[in-house]
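A single protein chain has been omitted; all remaining protein chains appear in their positions.
== subunit A ==
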């Protein structure tokens, strides 16, 4: 008893950043309630500050804390969870700056819900138990529903509602799978060897069903086929900074949990992942081809990108997992950069209207921003001179290694189709640069002028895209030490 209490007490320092966020969450709500005066962009500054302090706390953890389990194997702290925490905080910070620089006005709840969402993601990054996975995933989902509907117009409420309905179904599926897993293994502690052993001894039909259902909540978060349909509607409904955050942070953490879970379940999941990955890439790319709205296009693109990340998971080697993490890093800059620059350049921003034809000729008007957006988009395609190329190169070489080892036809199919899809995706992304530079200018685009601060954030997001191509070893060495 005493021993357990001591263990719990010792675990508390591992949770400092999260405790700080909980306090900040309450503080922001209280501040908004007590001080009713117009606060302008003060919330943005405060939230950015909070996130910076959290990042500092996480970095301190990195230096001081020894890896291990917290709270009786409920949470786990290791290099990967700390890396992903930083990743989430960076994405959060970019989101806040994005919203700030585009002059959006929010009430205080927006920021507290955003902090809640980040809190959920931080816990999810450490989750080592099916219970904590489920709970933190629900925190993330519920906060996401609210943020989607936050614009307050009909479209946004509709998107939020669809998100809620779809999210609860997948959450139910996931819970069902988890209870099956509990029934099979009689433990929720999925990093425990006993869990793996019990799973291996079970009939593959049963364990396969349980595992697939249990990961369906994660597949929903990464918007993998067939749980991807909500994605475009929600991104279209939500404000651009929110959509940008959704497309990066929850996905990355969901991938981390997926990696953790699959690395212990030992079920032969590679074929099914390969199929999901193939379907996700194809559906994402080909649907993106027909989109007229830049945000919907980016939504489908983020589906396709998830499919590419799944390629790395399918290979499932040490190298494969590292490339997944690398890919996510590259993806953060490419995607958030695209969302941000599409947002600042679009003439219809205040109406939440991002028709691609609205960008006609803007590149000649705003050459710097136009070039930066082009770089970010090319990184999503995977053209050389951007980090996207490096990431895809690593990804497919790890898949090729996997094929050399197993000689599985599925791997080869995935390899060929993945490369084919990369080629197709060029046609998707190049439509925006084409509009920017080769179309005649329109009247409504005349007044677009980017402030120096806006250009600076654009540069902060796009410079790493090129820099990490030139010096990819910086990021990769870091990741390989995790």
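As a convention for this text, contacts are C-beta pairs under 8 Å (C-beta built on N, C-alpha and C of every residue); 3 or more make two chains touch, one makes a residue touch a chain; residues count from 1.
Please note the rule applied: contacts and distances are computed from a predicted model.
Comparing "NADH dehydrogenase subunit L", "Lipocalin-related protein and Bos/Can/Equ allergen", "Spore coat protein" or "Hydrolase" against the UniProt entry of the hidden chain yields the protein name "NADH dehydrogenase subunit L". Checked against the full complex, the candidates A:162, A:364 or A:439 give a single residue touching the omitted chain, namely A:162.
Summary of contacts with the chain left out: across A:49, A:68 or A:226, the touching residue is A:226.
Interface note: of A:259, A:275 or A:412, the residue touching the hidden chain in the full complex is A:275. Think of the hidden chain as still there; on subunit A it touches residues 149, 153-154, 157-158, 161-162, 165-166, 169-170, 173, 201-206, 208-209, 212-213, 216, 220, 225-227, 229-230, 271-272, 275-276.
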